[in-house]
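Can you read through this structure? Questions will come right after.
One protein chain omitted, others in place.
Let's turn to subunit A:
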Amino acid sequence: MTEPNYASEPLLSVQDMEKHFPVTKGLLKRQVGAVKAVDGISFDVFKGETLGLVGESGCGKSTTGRLVTRLLEPTAGKVVFEGQDITHMSQGRLRPLRRDMQMIFQDPYSSLNPRHTVGAIVGAPFRIQGVQTENGIKKAVQDILSLVGLNPEHYNRYPHEFSGGQRQRIGIARTLALKPKLIIADEPVSALDVSIQAQVVNLLEDLQNELDLTYVVIAHDLSVVRHISDRVAVMYLGKIVEIADRKRLYSSPMHPYTNALLSAVPVPDPKARKGRERIRLAGDVPSPLNPPPACRFHTRCWKAQEICKTVEPPLGEVASGHRVACHFPENAVETPAATAAAEQS
C-alpha cells in the first residue's frame, strides 16, 4: 500500500468552511432563519490517504462533500486544492480542475442517465474536457471498464441491464476516466447488498493502490469507514467533533459522541450482546435550524456540565494528530477544562 505523505503540503485544505441554507417565508421570500448545515469546519487531506467522514443523517457530511467539489457555494471559509484557492473560482476556471477532483455518488440508480449507454456515460468526461486519447475514446473507455471489473464488451449496454453493484462500478469508471487526484465518495456502498459492498470496498482499495488516488469517503457505516480510512473525522450538527487516525479513533475515542456512536453499532456475535455495555443516547439529533448553543452535543451528553452550555469547546489537539472538541474528553488523563473545573469546585 502506498503510504500517505503527511509531511508535504495537503492536497486539499478546508478552512472554517460554512454553509447556511436560508429559510425564507412569505411572498417576498424574507429570510427568517438559516439551516446551519456546515458551521465552521477545517480539515486537511493529504496525498494518497483516505479520510473518512462519519456522522448521522443531517450532520452535514454530504454537504461538506458538495462544498469541497464546489457543487455548492460555501457561505464562508476557504477551500484550497493543490495550493490554489478555489472557493470563489468561476465555473469556467474551475472546469479544468474538475479533472482532478471527482465524485462517486450513493445511488447507482439515479446517478446514471438511463438513456445513455455505458460507453456514452463513461466517455462523457473525455468529450466534455476535450481530452485527446491515443487510440480513441472507445478504447480508453473499454480500458477503464476492465479496470473496474466490468466486461469491456458491455460498452453498448444501458444502465438498466446491470445489477446494483455493476452500476456502482460504472459510476466509479466514470469517476476514474480522467485520472483524478482526489475522489469524494458519498456513501459509495450503502445502497448495495452486503456481499456486493465488500466487492466495491475492495475495488476502491485496489484502485487507490494502482492509481495513487486520494479519497474522502463519506459514510454513516462506522465499520466500513474503519475498514477503508487512514484517518477519520466524526461530524455532529455541522461541526467536526473529533478527528484522528483510524487506530486511535476506534481504540481510544475521546469525544463522548464518538463513544456513543461506536457502542451503538451492533456486533455480529451473539455472545457479545450479553457482556457489552451500550451507551444509550437520549432523544434525537437537534434541528440544525436551531442548534444548541456552545457545545452542540450537550443536550444529549451524559458528561455535560455548566461550561458545556456556555463555552464552545475548540477542536484542540490532545495528542499527535488527534483533535477533539470536548471540555471533558474520555480516555484522557488531564484536560485544561477538567482541571479548571476541579480547581473551582
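Definition applied: a contact is a pair of C-beta atoms (placed from the backbone, for glycine too) under 8 Å apart; a residue touches a chain by one contact, two chains touch by 3 or more; residues count from 1.
Please note the rule applied: contacts and distances are computed from a predicted model.
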Candidate names "ABC transporter permease subunit", "Glutamine amidotransferase", "Peptide/nickel transport system ATP-binding protein" or "V-type ATP synthase beta chain"; UniProt protein name, chain not shown: "Peptide/nickel transport system ATP-binding protein"
Touching the absent chain when the full complex is considered, from A:His88, A:Lys179 or A:Arg278: A:Arg278
Residue of A:Lys78, A:Lys138 or A:Arg246 touching the missing chain in the full complex: A:Arg246
Selected residue (touches chain absent from view) among A:Asp193, A:Glu210 or A:Glu306: A:Asp193
Among A:Ser13, A:Gln166 or A:Gln208, residue touching the chain not depicted: A:Gln166
Options A:Val14, A:Leu51, A:Met101 or A:Leu261, residue touching the unrepresented chain: A:Leu261
Residue ranges of subunit A at the interface with the undisplayed chain: 1, 56-57, 163-166, 193-199, 201-202, 205, 220, 222-224, 226-227, 246, 250, 260-273, 278, 280-281, 283-285
